[in-house]
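Got a structure for you, questions after.
All protein chains but one are shown at their positions in the complex.
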Amino acid sequence: MTARPRAWKTALGVFFTAVMLFPVYWMVNVSFTQTKDMRADPPHWFPWDPTTEGYRAVFHQQLPALGTSLLIGLGSVLLTLVIAAPAGYALSKLRLRGTRPLNFLLLVAQMIPAVVMAMGFYAIYLRLGWLDTVVGLIVADSTVAVPFGVLLFTTFMSGIPEELIHAAKIDGAGTWRTFRSIVLPVSRNSIVTVSLFAFLWAWSDFVFASTLDRNGAMIPITLGIYKYIGNNTTEWNSIMAAAVVASVPASVLLVLAQRYVAAGVTAGAIKD
Amino acid sequence: MRATQTPPVGSPGTPGREAAITSPPGPGPRPAGRRIRSTQWAAVAFAAPLLVYLVAFYAFPLYRNIELSVHDYTIRAFVQGNAKFVGLSNYADIVSSQTFLPALRNTALFTLVSIAFQYAIGLGLAVFFRNNFRLSGVLRGMFLIPWLLPLIVSASTWSWMLNSDSGIVNSVLQAFGIGQINWLTSPGMALVSVIIANIWLGIPFNLVILYSGLQNISPDIDEAAALDGAGGWKRFWHITFPLLRPVSAITLLLGLIYTLKVVDVIWIMTTGGPGDVSTTLAVWSYREAFGTGQPAFSPASAVGNLLILIALVFGIVYLYLQRRQEES
Partner (left out) sequence: MIRLVKSARVAAMVGVLALSGAALAGCGSSASGGSSTSSAGGGTYTWWDPYPQHDASSDWTKRVEACGVAAGVTIKRTAYDTTALTNQALLSAQEGTAPDIILLDNPAVSTLADTGMLNTTESLGLDTSGIDPNLLAAGVIDNKTYGIPIGANTLALYYNKTILDAAGVDPSTIKDWASLNDALAKVKAAGKKGISFAGIGTEEGSFQFLPWFWGAGAKLTKLDSPQATAALTLWTDWLSKGYAPNSVITNSQNTTWEEFLTGTFAFDENGTWQVNSAAKASFPTGVIQIPAENGGAAPAPTGGEFLTMPVQKDTARYTTTKKIVECMTTTAGQVKTATTFAYYIPPTAAGQAQLLSQDPSLKPWVDAVKAAKGRTSDNLGTKYPKISQAMWTAVQKALSGELSPTAALAQAQQAAVKATS
């Protein structure tokens, strides 16, 4: 192939990407648009006369919600890791009996709609007094990530050479120490991958937040945006500014850890 | 590689965009029986948190959900816990409800049309990006952005873009002389609108999976065919596409299972309305339980359980396909 068709392809690629990302551009554009120009006809394609009033409103009103989301995300990561990593080890290396049915259950678990889980949790939390609590949301959000985490850890850990574990045993290490000092450090990439997804899912969750935390004093950012939409529909710059801010941490995290994710994704993606 | 691990990362437009991985490999060749027994206690101990977790946070909520669906829970009974047992009458009620058939039809349309377009566009882009041109890696990375955004962000952006009076989409259409389309508020367009947004959300997932599927097809085969004089389209259709079939099947099925569950995109854009025209089973369940301020958990959980049944059917097809692929 000569260079010219390639340049042509690059141009086409840029065009496709631009079309695909237009809604994202529009979100940013609207977030800087003045309220009076919001319903202008024709719309302002570029915020020539930008305002930061939307962002100021967000930082004024939504900062606690961002903190809550962060807390829920990190809590969900911790809970997921604590449960999934040892279980992955048990399933891959310790020859737990009943592995097949357990794997099957984990797969089925991923098919259950969140709205169904939300109803069950609502009924339980109402009794426990866990409604509108951060702990309640952390637990609910982790149900999305735990089956994923267990299956990912199991797959990864079964790739760890037996010799490595055997060597630790010979040195007199118990199962726990082997897990802690050999298996976990080796599984660093999958830990990052699982953490990343657990965080992203918890951060983006709307269904659990809107059902289990609707009246909480601490609401996550997704619910903050939702309540925004319900209340001030002419201030779309504030809504979109909140949306931009809510997108930033997720994107930053992915950019920072993209190497790990790419490794995790492509390694297991397709059968060779 | 020993692991057959399909879609590693999340799925298109789903509530939490849950990811799924297929079953990990079973235990390897078994060593001597004695060693199994000696590690069995440790294995149980390591798996114990998971087992407790599954019982407490999966089995119990699901049990509660089934229980809700066979009782008549009013707000009062919900709190006092003395709901009347009504057997399957909630199920009979929802099936005979005016919303049932439209919701079933919308669920089918939403799911099938979404995944068909997601797949077709995702595959087209994957093939396109397979040519390593300048910036292809960067651009492919940027395609992930829609997938990363919290769904509420994407959904609210789309609903503003599709706003009847002040949305950018109508404004562009008007420039071409097309009159105002009430995307989100007319019975003909509401479902189309949420499908469009959902397709957009699912393209990155399909692109990533199909792209890595393509990467695993040896370029030699393609080159050999090219030497034989086969044209680009013919090569794709007769060689690449059949080789990609297992990956395609699993991508489509996963898309199906996850699209069935979608609540937030639809809820944020149209709340399933106007009337019921964009109400799917999942949205219906959400609305009955949480959407009206008058919680009706019993019918809602009946709808939800029905949805689980449907998802399970496709889930089992998926497992079957996957196992067959493992064996081949």
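Some observations on this one:
We call the chains A and B, going by the order they appear; numbering starts again at 1 in every chain.
As a working rule, contacts are C-beta pairs under 8 Å (C-beta built on N, C-alpha and C of every residue); 3 or more make two chains touch, one makes a residue touch a chain.
It should be emphasised that the depicted structure is a prediction, and the values quoted were computed from it without experimental measurement.
Of A:Val14, A:Leu70 or A:Ile160, it is A:Leu70 that touches the chain left out of the display. Interface note: of A:Val14, A:Val28, A:Val108 or A:Leu126, the residue touching the hidden chain in the full complex is A:Leu126. When the missing chain is restored to the complex, the residue among B:Ala56, B:Ile75, B:Leu101 or B:Ala120 that touches it is B:Ile75. Contact with the omitted chain, checked across A:Leu21, A:Leu105, A:Ile160 or A:Leu184, is made by A:Leu184.
Seen across the whole complex, the unshown chain contacts chain B at 74-76, 78-81, 93, 97-98, 163-165, 180, 182, 184-187, 190, 270-277, 291-294.
Residue positions on chain A in contact with the hidden chain: 39, 63-64, 66-68, 70-71, 74, 77-78, 81-82, 85, 126, 129, 132, 134, 180, 184-185, 188, 191-192, 195, 214-215, 217-218, 230-234, 256-257, in rising order.
The working rule: only the chains that are shown with their structure count from here on.
Contact residues on chain A toward chain B in their complex (touch as defined above): 6-7, 9-10, 12-14, 16-17, 20-21, 23-24, 26-27, 30, 38-39, 41-43, 82-84, 86-87, 89-92, 94-97, 99-100, 102-105, 107-124, 126, 139-144, 146, 148, 150-152, 154-155, 158-159, 175, 179, 197, 200-201, 203-207, 210-211, 214, 221-222, 225-226, 229, 236, 239-240, 243, 246-247, 250-251, 254, 258, 261, 264-266, 268-272. Chain B meets chain A in the complex at residues 1-10, 14-28, 30, 36, 39-40, 42-47, 49-50, 53-54, 57-58, 60-65, 68, 78-79, 125, 128-129, 131, 133-136, 139, 141-146, 148-154, 156-158, 160-161, 165-166, 168, 171, 175, 200, 203, 208-209, 212-213, 215-216, 246-247, 257, 260-261, 263-264, 268, 282, 285-286, 289-290, 297, 300-301, 304-305, 307-308, 311-312, 315, 319, 325.
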